[in-house]
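If you scroll down you'll find the structure; I have some questions about it.
Heads up, one of the protein chains got dropped from this complex, but the rest are sitting where they should.
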Amino acid sequence: MSRRPYIREPSRMGWWLKQSRYMRYMMREISALFIGIYVLVLIVGLFQLSNGEAAYEAFLATAEGPVGSTFAVFAFAFAIYHSYTWFQVTPKAMPLTLAGKRVPGAIIIAAHWFGFVLISAALWLLAGR
Amino acid sequence: MEIIDTDIAIVGAGGAGLRAAIAVAEADPSLKIALISKVYPMRSHTVAAEGGAAGVIKGNDSFDSHFNDTVAGGDWLCDQDAVDFFIREAPRELTRIEHWGCPWSREPDGHVAVRPFGGMKVERTWYAADKTGFHLLHTLFQTSLKYASIERFDEYYSTDLMVINGRCHGVTAIEMRTGQMRLFKSKCVIIATGGAGRVFPFTTNGAIKTGDGMAMAFRAGAPLKDMEFVQYHPTALPGTGILITEGSRGEGGILVNKDGYRYLQDYNLGPADPWPRNKAMELGPRDRLSQAFWHEQKKGRTISTDHGNVVHLDLRHLGEAKINERLPMVRELSRSYVGVDPVYEPIPVRPVVHYTMGGIDTDIDAATSVEGLYAAGECACVSINGANRLGSNSLTELLVFGARAGRNAAEAAKHGIGATDDRQIQAAAQAAEDRVLNLFRKTDGDESISGLRREMNEAMEAGAGIYRSEDTLRASTETLQQIRERYKNILLTDKSNVFNTDLVEALELGSMIDVAVAMACSALQRKESRGSHQRLDYPDRDDSAYLKHSLARYSATDVPAIDYCDVTITNSQPGERVYGGVGE
Partner (left out) sequence: MSVRVSELEILRYDPEQDEAPHFQTYTVPCHDDWRVLDAINYVKDELDRTLTYRWSCQMAVCGSCGMAVNGEPVLACQTFVRDYPQKIRIEPLQNFPVERDLVVVMDDFIDKLESVKPYLVPKEEKEVDDGEYLQTPAQLAHFKQYTACINCLLCYSACPQYALTESFVGPAALALAHRYNLDSRDVGRRVREDVVACNSGIWECSFVGACSDVCPKSVDPAAAIQQTKIASTGDYFMKVLMPWKRK
């Protein structure tokens, strides 16, 4: 009839630039990319280790060089951001009720950070540094 | 015009309309149901009700008690056979909706909890936090989705009932998104369109409460009963008129004037202590509380604000935990709209129009005087509320009489309605369409919808407020008749067919004017004070002359003719309404 509903299409490429909450979401998602690449770097390192000391030293030289270090800094920052955002949402995905009362989200998040720090410290010590 | 053939057409998809639709579907799944509403069902104003729904279930309660509270609360204008039926059905309907998933608040042992409410000797108000209407409506809507026989027509504005030779054969409605009129040809029609609070300027009611169903039935020959009885809810936020539930007083809230004094004790509702006490002080009936405010205002003891005079509703002594558990919505509303946190400060409140006791005259079977036409909910007047409704009886009423209307309409439809003259029905439908098209296509006229609406509101507030008198009512009635004439000069600015709210508001204004005239004229004729109808010139109740329902009959040119019919009295003889300490 005289109806003609108008469809406003979102920008398929640029929708996430429209609001800060979408940009933060994309940063969170992209962090997985950086973490994934870093895992690959570790795997390559392991492989080079199995190829002998020379190969491993060569690997370390690349990994600790300017490009490698810059990447490592970004990867580390994204990893922390990834953990931060993950911990923030755990109370939503797994709400906890103890003795009839809802455990406040802040406590669940704090517990995750505590575990994170504990495990990181343990690994640091084990690595002998 | 497109014709939709159906068995039962239900106009209005709020609590009563949805309950009626489910009742028809359960009574006979083969019956086709057209559920027609001018808004999506979850927008219906049932959603805004807060406090609760009354029903006898606890050991300390009895049907007699609920019966007596209701009849006395209604100042003996209730039809007692209907009240008796209502209170007995109440717990069954409330349990039924619990079975459908309604999240009633509970006692520690898992049983449904009840809270005290105004005018009730024993606490019997079932509640779902302080959003009972919201939960009832959503439970009903979601449950209605189970039934394939219910076909919904959302955002269809109904305009006229098709009444041929005293029998209702359907209804015409505008499909709002296309502007096209449709004829719903049906064996029965149930009207469940709600009240008409928007006739007044200050109301808890949402924009949609414009009395369309009342006006449609009125014009089609069904009388409107007890229209002079309009309830003012004592506690609404100034400015917006947003409702602050009676439940806040049920939980122990108190009302104080500008001196911090609990003034209700000066109006036969005291003594102030012990508190809380059912049927006393802040738990008195709504009409008495609103009238007390009026007197306090006259004495200059109310607090002046930018939005008129207020009193204070103090909840501070309840404590944050109790407020968050029992009255979370009250806290939210108060903070959002008046910037007051009830945990720390008292809430400014004043009486505003809330409920229409009057409505389409129906009997105990939800049937009107027009064959095939039923009505239920706030738009109807059975009457179980009489001259003043007790809080929490209305939500229950939606369920009890919505179901009753549905079952009876289904029964009537099953038996068939004999031969129908399709030509006559279509001619009536065409006349309805022409009426709307004439308004739509008019190019001359100088009256504005918003201007006329405002003048109607002002006339009602001035003449038919909490306290009325002969001269104010006469003046208002004259003004309203003039407004009725001037309405013919309305000019629409919006000429689109697509979702034309200018047109819908114009039609709603027409409904409101018809309803307002009925209210004012009925009030003018009732020369006594009873319940929520208070006359300064006739301050006493006059049972010998006025223990009767008023019946307003529509006239196209003149004021409605008002006559009277008897009230059905069974067990409770008219007595004195006693609240407070005297009632013990």
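Which chain is which? They are A and B, in the order written, and residues in each are numbered from 1.
Here is the rule we use: contacts are C-beta pairs under 8 Å (C-beta built on N, C-alpha and C of every residue); 3 or more make two chains touch, one makes a residue touch a chain.
It should be emphasised that the depicted structure is a prediction, and the values quoted were computed from it without experimental measurement.
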{"item": "Residue among B:R19, B:K32, B:H45 or B:R577 that touches the chain left out of view", "value": "B:H45"}
{"item": "Among A:A54, A:V67, A:A93 or A:L125, the residue in touch with the chain that has been omitted", "value": "A:A93"}
{"item": "Hidden partner chain, touching residue among B:E461, B:D494 or B:D543", "value": "B:D494"}
{"item": "Contact set of chain A toward the excluded chain (per top definition)", "value": "2-8, 10, 12, 15-16, 18-19, 21-22, 25, 29, 89, 92-95, 97, 100, 102"}
{"item": "Missing-partner contacts on chain B, residue numbers", "value": "39-40, 42-45, 47-48, 57, 92, 95-96, 98-101, 103-112, 129, 131, 134-135, 138, 142-143, 145-146, 154, 177, 206-208, 239-240, 242-243, 306, 329, 333, 336-337, 448-450, 492-494, 496-502"}
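Simple rule for what comes next: only the chains that are shown with their structure count from here on.
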{"item": "Chain centre separation in whole Å, for chain B relative to chain A (CA means)", "value": "56"}
{"item": "Parts of chain B lying in touch with chain A, wherever the complex brings them together", "value": "177-180, 496-498"}
{"item": "In the complex with chain B, residue positions of chain A that touch it", "value": "1-3"}
